[in-house]
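Provided herewith is a single structure, encoded as structure tokens, for subsequent inquiry.
For this depiction, one protein chain was excluded, whereas all remaining protein chains were kept in their positions.
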Amino acid sequence: MSIDIIIIGAGPAGMSAAITATESGAKVLLLDDQPTPGGQIYRAIEAAGDKQATILGPEYMAGKPLAQNMRSTNIEYVADASVWQVTDEREVGYSSNGQARLVTAPAIILATGAMERPFPIKGWTLPGVMMAGAAQTMLKTSGLAAEGAIFAGCGPLLYLVAHQYLQAGVKIAAIVDTTAKANRLKALPHIPGALRRWDLLSKGQKWQSEIRKSGTRIINNVRALKVLGDTKAEGLSVNAGGTWQNIPSDHIFLHQGVVPNVNLSFAASLDHDWDEQQLCWRPKTDQWCGTSIDGVYVAGDGGGIGGGLAARASGEIAALGSLAKLGLIDTAARDSKAKTARTTLRRELSIRPFLDTWFRPSDDFRVPTDDDAIICRCEELSLKDIRDTIEIGLVGPNQLKSFCRAGMGPCQGRFCGLTVQELIAKQTNRPAADVGYYRLRPPIKPLRLEELANLQIEEDENIKF
Amino acid sequence: MFKRVINDAIADVVFDFEGAKITARSGESVAAALLADDLLSFRQTPVKDLARGPFCMMGVCFDCLMVIDGQPNRQACQVVATSGMKVARQHGAAELNIDQADPA
Partner (left out) sequence: MSTSYDAIVVGGGLLGSAVGYGLARQGLRCTILDEGDVAYRAARGNFGLVWVQSKGIGKPIYADWTMGSAERYPEFSTELLDRTGIDTSYSAPGGIHICLNDEEYEDRVEKMSTLTSHQNGRFKHEMLDRKAMLERLPALGPEVVGGSYSPHDGHVSPLYLMRSMQRAFVDLGGEIKNDNRVLDIQKSGDGFSVRTANENFSTARIVLAAGLGNKALAPMVGLEQPVRPVKGQIIVTERQAPFLDMPTTHARQTGEGTIMIGDSHEDIGFDIRSTPQVMQTIANRARRSFPVLSKAKIVRTWGALRVMTPDGLPIYDQSETMPGAFTAACHSGVTLAATHAMVYAKYVADGQLGRELEGLSVRRFDV
């Protein structure tokens, strides 16, 4: 049976897109690389009970009905299915259970979400250093938390996870806040726009004050960080207000915001724009989430950071856009059905300028200043290695990549791309947007050669409705 | 050290890590189970032979690579632990085992 829409990613965006599309009679194939639906925000939501509700809060639990709804709708949902290629002919290559397949559909929605922004400081590769989102993922999937950890960086998620730790009764050694003071003034003009989600701001305030009341140490005015230790993390060296201090801990959780995970959208050759406010690339989209390739849509945080509710809304919009294109609904139905989602989306995005400005990571945390700080984790290239390469006279990340292998390891640039781009911009005195990004190629995730050799192309009897 | 703060799931999966028996909850990743067992260093890098462990827990950093059931360089944070699995740290580059090769 032929598929109308292939949706990649079963987070809020992908699930709501799948539900919306199926409700209007489309045959949907929903592919996700995780064992259970939920995406990052609702990871392991199906197994969540009262204890999770207490620790992780109502925003997390809101994912449960969504996942239930997705399960009870007639959607072909394939878990553990990792998509490694989307071509401009709308072929989708994916692998599950060691078998690669190539399927096609007239519409494809990429809903692959976000990842945490790289945080390249000295020692960030040592065992024991993880991202704050990783700490949260372990809490969600395994009920695991690290006693006496340090949370360092900036952004709502940092405080959210720290707050969840406290809810779980886990002590935190320190919160090291790298938010630049100067951001506050710049964010002020955005307050009126943010008022529509004032509840979110006051929630943030509440977390902070509860954290403070718990007696957790909070260090502000942080200018520089280094992880201590040789073979594993032993603590964090913090420069706050000009003086250095060492805080011992085996566990350091870093975070400075999330950025769209663009490997698939770049490898699919979609056009992208540099977003100076969010300091990241995002695929160019129209009002129905359509991209530069006809029939390919992008929904959710993969198209620009808006958060879980915005992701749900944009998932609906992308689904409606593709339904109309496939002729499954008319444009009048499309427009009227999209109204609620558009209102939600507008409301959710209204707070972004404020948040993005207030929590804009400082220059020195995006491009390190320590010569021996690792930039490319896979190829183990330091700031100095990369600087020396740029010095030959090259102008962009692709030349750089070919000269020193930055971005050629298994993570395929996910954790060095933005840093390299901004470093080249800084060193050659050009705007980051002009420097560009790595040219990414499929497969976006390592693929066993035999999977490729045995690739099943086209009609697949394993897909049924 | 990581500890379980939510204990609602059944821990009935037992796998082998370099000779030791590790207990995991059903549905969790190999990486989570090993972190719960206080293992932080999962591999030695192929370039400079340095220790690394899980960093992102969402499949994007490739720092959790291990040898799982004889297959090198698998992302331990993306592989659900199952009983009887054999897990070992990844030392340097992947080995291609000529004896195990099966022709097409």
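For clarity, chains are labelled A and B in written order, and residue numbers in each chain start from 1.
The rule is simple: contacts are C-beta pairs under 8 Å (C-beta built on N, C-alpha and C of every residue); 3 or more make two chains touch, one makes a residue touch a chain.
Bear in mind the structure is a predicted one, so any value in this text is a computation, not a measurement.
Asks: Determine which one of A:135, A:259 or A:447 touches the chain that has been left out.
Replies: A:447
Asks: Which of these, A:88, A:276, A:294 or A:335, touches the one chain of the complex that we don't see?
Replies: Answer from the full complex: A:88 touches the omitted chain.
Asks: Just name the one of A:171, A:284, A:405 or A:426 that touches the chain not displayed here.
Replies: Reading the full complex, the residue touching the unseen chain is A:405.
Asks: For chain A, enumerate the residues touching the unshown chain of the complex.
Replies: 85, 87-88, 91, 93, 102, 269, 389, 392-399, 402-405, 408-410, 412, 435-436, 439, 441-443, 446-450, 452-453, 455, 457
Asks: Since one chain isn't shown, list which residues of chain B touch it in the complete complex.
Replies: 46, 71-73, 92-98, 100-104
Here, only the chains that are shown with their structure count from here on.
Asks: Could you give the separation in Å between the centres of chain A and chain B, each centre being the mean of its C-alpha atoms?
Replies: 23
Asks: Which residues, counting only chain B, touch chain A once they are in their complex?
Replies: Checking each residue of chain B against chain A gives 1-9, 25, 27-29, 32-33, 35-36, 40-42, 45, 47-48, 50-63, 65, 73, 78, 80, 104.
Asks: Considering the complex alone, what residue numbers of chain A touch chain B?
Replies: Going through chain A, the ones touching chain B are 33, 35-36, 40, 44, 47, 49, 51-52, 55, 115-116, 125-131, 133-134, 137-139, 141-147, 168-170, 231-232, 250-251, 261, 377-380, 409-411, 414-415, 445-446, 450, 453.
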